[in-house]
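Of the protein chains in this complex, all but one are displayed in their positions.
Order as written gives the chain letters A, B and C; numbering starts at 1 within each chain.
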Amino acid sequence: MSGPILEQAPVADRARALEAALRRRHLVPEGFVEDFTRLMEQDWAPENGARVVARAWVDPGYRDLLLKDGTSACAQFGYVGPQGEYIVALENTPTLQNVIVCTLCSCTAWPVLGLPPDWYKSFEYRARVVRESRSVLREMGLDLPPEVDIRVWDTTAETRYMVLPFRPAGTEGWDEAKLASIVTKDVLIGIARPDPAAGGTGGGLRGGGY
Amino acid sequence: MSGPILEQAPVADRARALEAALRRRHLVPEGFVEDFTRLMEQDWAPENGARVVARAWVDPGYRDLLLKDGTSACAQFGYVGPQGEYIVALENTPTLQNVIVCTLCSCTAWPVLGLPPDWYKSFEYRARVVRESRSVLREMGLDLPPEVDIRVWDTTAETRYMVLPFRPAGTEGWDEAKLASIVTKDVLIGIARPDPAAGGTGGGLRGGGY
Amino acid sequence: MDGIHDLGGVQGFGKVAHKANSVAYRPVFHEPWEHLAYSLLFLGADTLKVFNVDELRHAIERLDPRQYFASPYYDRIVAGTASLYVEKGVLSHAELEALAGGRFALARPQGLGRPARETRPPFEVGDRVRVAGAFVPGHTRMPGYVRGKHGTILHRTGVKWPFPDAAGHGRPAALEPTYHVEFKGSDLWGETAEAASVVVDLWEGYLDKA
Partner (left out) sequence: MDGIHDLGGVQGFGKVAHKANSVAYRPVFHEPWEHLAYSLLFLGADTLKVFNVDELRHAIERLDPRQYFASPYYDRIVAGTASLYVEKGVLSHAELEALAGGRFALARPQGLGRPARETRPPFEVGDRVRVAGAFVPGHTRMPGYVRGKHGTILHRTGVKWPFPDAAGHGRPAALEPTYHVEFKGSDLWGETAEAASVVVDLWEGYLDKA
């Protein structure tokens, strides 16, 4: 019974078929796919969220704005667009770790986090992190001491979340670019904490390090 | 991610491998598989449950026993064995239809119903019949009038159920064998009612009719 | 456990592939290996007594959910049975894969299970009971759709059986009767319910006096 249901043309052929059918009806504007793909691959990036966090760490006024109206704070950097219309920043403390998930699909704040990573979209993460949060984080490498509470945020509506980590000791005197370099995608989702030992010398796009 | 998880040796090869591994440790007694298969294919059959129903229709004392102690009533015919240790008969009336399911796996009263049919084991039946009972029965061909209540029995423990249908009009004067011939596997599970128009001339095994 | 095997009430499934009384139920098996599934299961559970049927049910629940959903019924029996022979040290995973000529996916690891409750006075027919709001990480025979729900006792079994939350993990299990507990359809599914009631067969330890 399961066999026939799962037998289909390969997904690559089905995706191309959908595109071809729309194109031959002239429904795909010139350059649309290329432009949208550039947005997804380049413009929406966790470096954006990292810059927001670094600014909040050095500028108390900006921090207040970020916590009060994340959308406006992100818009100051130009981080706007789909899946970023209502951004809420979640403030970590030494005794509170915020963690983001979308159990029903895979909603994510694209403009500041980038597209959701594979693991965030996995059934494993979606099913388990709301129930076995501490075990899941430990398995992924964040072994929180018992005095740290975990608060999981399920992205079930239109709010898009980003985690505002607390600034770790050992980063005194760092400039915004260097601070941003320790705020990874995983930190912004809440499954990691910034590691001062990983601090690079500047901002911008980094390679395979995260 | 899903691909590799599903890639396995064909199930026929895995089943044979399990058998071969047990055999080379001499853990499979001579004739065990053959004997158990004969039980499953021949001895456990819905004709057994049909004979029980027919007897209950013609013998009020047996009917009382069947409703009070289904296991003993079935044992009078020799219908005993695994998945038949505690049999409870569910009495239909003109305004009550009992329906059997096992939502968690596919438990069934093997000695009197035979092994569960494919549809009974399907995710569709298991998921839907406890919630959308009337729609499921209608889709399967049993369109119950609104005055008939449905009571669904979920086989979640060791009780094994069989439905005792009410004897339909038009069967007056029939002998037990003829009565048994209208009690099909589907009737015993509760997704069908006996159809006097289908009454054969004798009992025993029938062909493709059910 | 709240696994994907717990299908009662899950929505999104299509029609049951069967019309009442329209399909021949013979041959009983459709593939030449299918008879091995139950045969080798009962060899282990009944003849060799290497494991029990509760453990087999739990082994199937411990299959990766993707495997569970993609595998036909008898394939799941083969996978669960093989898992137990390996876990009990009778066979090795490597030899099964060598004999199968490819990957042979087994169940995920099991936890400890839980013992039955202390003995309490039994419930009587007509008693109102509430299903304990328990969240059991291991094997259980309480389907999720009755958790915390109120129902009425229709029957107490005259036989006692091992508490499956313990037996399913191979640990000593206290014997308890089970109860046929009737739940109003509307208490389970709100106004969308189509059955007047659903009767679930529940071990004494799952129930509290309402």
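We adopt the following convention: contacts are C-beta pairs under 8 Å (C-beta built on N, C-alpha and C of every residue); 3 or more make two chains touch, one makes a residue touch a chain.
Source: prediction; values computed, not measured.
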On chain A, the omitted chain is touched by residues 2, 5-22, 25, 27-29, 32-33, 36-37, 40-41, 46, 82, 85-86, 88, 99, 101, 103-106, 114-115, 117-119, 121-128, 130-136, 139-142, 149-159, 184-187, 191-192, 195, 198, 207-210
The missing chain sits against chain C at residues 1-5, 9-14, 61-66, 68-70, 108, 133-135, 137, 189-192
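Note that in this section only the chains that are shown with their structure count from here on.
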CA centroids of chain B and chain C: separation to the nearest Å works out as 18
Whole-angstrom distance, CA centroid of chain A to CA centroid of chain C, is 39
Taking each chain's mean CA coordinate, chain A and chain B are separated, in whole Å, by 52
Shared-interface residues of chain A (touching two or more other chains) are 1
Touching at least 2 other chains, the residues of chain C are 17, 66, 69-72
